[in-house]
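Dumping the structure here so I can ask a few things about it.
Right, chain A next:
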Amino acid sequence: MRNNLDIKLAFGGMALLLVMVGFMQSWGVALAILNLCLISAVMSMGVNIQWGYSGLINFGVMGFLAIGGFATIIVSVPPVTEAWSAGGFGIILSGLILFILIASIFFVHQKFQSKYKNYLLFFLVISVIPIMKLVAGPSISAIESIDAATSGFLGGFDLPIILSWFVGAFFAAIIAFVIGKVCLGLRSDYLAISTLLISGIIVSYVKHEEWLTRGVKNVTGLKRPAPFEVDLQNSDWFVNFIEYLFKGRLSKVTDFDEKIILLNDLVMTSSSIFVKLCFSLIFSIVLITLLVFSEKALRSPWGRMMRAIRDNEDAAKAMGKNVVKRHLHIFMIGSAIIGFSGAMLVTYDGLFTPASYQPLRYTFIIWVMVLLGGTGNNYGAIIGAFVVWFIWIESAPFALFVINTLMSGIDNTNQLKMHLIDSIPYFRYLMMGLGLLVVMRYRPKGLLPEKIIKN
Partner candidate 1 sequence: MDFLNAIVLLTNYIIVPALTYGSQLALGAIGVTLIYGVLRFANFAYGDLMAFATMVVILTTWYLQSLGITFGLLPTAILALPVGILATIILSLFFDKTVFKYYRDKKSEPVILIVVSIGVMFILNAIVRIIIGPGDVIFMDGARFIMKAGEFKKMTGLNEGIALKSTQVITFITTIVTCSILFYFLNKTKTGKSMRAYSNNEDLALLSGIDPTKIIIYTWVIVSILATIAGSLYGLDKSFKPLSYWNNLLPIFAATIVGGIGNPLGAFYGGFVIAFTEIGLTYAYKKFLVYLLPEQLEPSSLVQYISTDYKFAISFAILVVVLIYRPNGIFKGKVI
Partner candidate 2 sequence: MYFSAKNLTGGYGGVNIIEECSFEVNQGEIVSILGPNGAGKSTAMKAMLGILDLKEGEVILDGKNITKLKTQDRIKSGISFVPQTNNIFTELTVQENLEMGAFLTDGDISARIREMYDLFPIMNEKQDQLAGELSGGQRQQVALARALMTNPKVLMLDEPTAGVSPVVMDEIFEHILNIKKQNIAVLMVEQNARQALDISDRGYILVTGRNAYEGSGDYLLNDDEIRKSFLGG
């Protein structure tokens, strides 16, 4: 077991920081940071499993997150019956044809013996797109024209949204299987570039296939596993609860109208905090479960084998371990976790915005978390997520504070000052970059380096 003191110190520090934010800014902000940290912690654990256990560089995180997000809408959004009747059958038929095409490609690849094999393969692969256009085209147009402004897509299956998290993991695992089969043999930096580019293809698809995802028109108003603020504000039990909680403060106000206004304010802020707390609870359960499983797996015979492979692949191969298969498993598991977290994120946001999936924000920031926290260990990934998110969110008010202090004498309408204040959103990228460079130079193993696990 690693040095418990390190972990306790790290987590204790984070808790302290959050409490400070709560007092100095607001509890809403503190909880927002906490929730995003929890979601990102799951993301970085997924990445860390691939990198730390197997040394695989997955720069395609953004793609798996998009898949997870996609799962939320396809699972939880109610179906658009008109669209289904207009084009549903055509889509299903096209899906079958696609399946047949892909199966035949695999068949030719594995079993076909002929000197024309590669030509046939090439021809089959490039013909997939025109065939699909031909077969699915009319259905797609039909679907997209149904109520284009508010709908224009197939919708989902109207199931509980938490189910979508598991579906997201499942989809991500399947895609990871395909990518893995194709790319995992490549050298590390080529794997990095390939996964980066493939994630670009995935996000392109999600952005442009409006009949499936609404594309850049976004899907809003998603379901929640927690109550909606409005509902809380309108429910008697909640209002009574708040009244009870803040009895003291309310009794100090004598004027009845003022009392009502104060109560309303309290109910509003409390409802938002209550919702955030609900999410925190759910996310924490997910994270802790994941952590327990991962740590158990790490100490199991399977975990030992994975570490052996990572530390000396050639020796492991010589001992007969099927390294390629193991790498594929790890890649799939890690990607599934990333997909899961992608669904979590979209659920928390309440909307699915395909255009927001950018590599800088969704792939590389996660990598900064993993590297900063400590590669190869789960607690490190969690700490990394917390630290990065904390800096990310707090760098804006911090930068503002610094600018105001340094330029306190200067007028607020000064060009330079205004320009600097406008640029505050970019300071956090600066800090990310500097933080990453500093950590890689002076503490390359991260804040919580992996300790050798003695068995």
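Everything below uses one rule, namely that contacts are C-beta pairs under 8 Å (C-beta built on N, C-alpha and C of every residue); 3 or more make two chains touch, one makes a residue touch a chain; residues count from 1.
A quick word on the picks: all candidates are chains of the complex that A comes from, given by their letters.
Note that the structure is predicted; figures quoted are calculated from it, not measured.
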Of the listed candidates 1 or 2, the one touching chain A in this complex: 1
Contact residues on chain A for candidate 1 in the complex? 57, 129-130, 182-183, 186-190, 192-194, 196-198, 200-201, 204-205, 207-208, 358-360, 364, 367-368, 371, 420, 422-423, 426-430, 432-434, 436-437, 440-441, 444
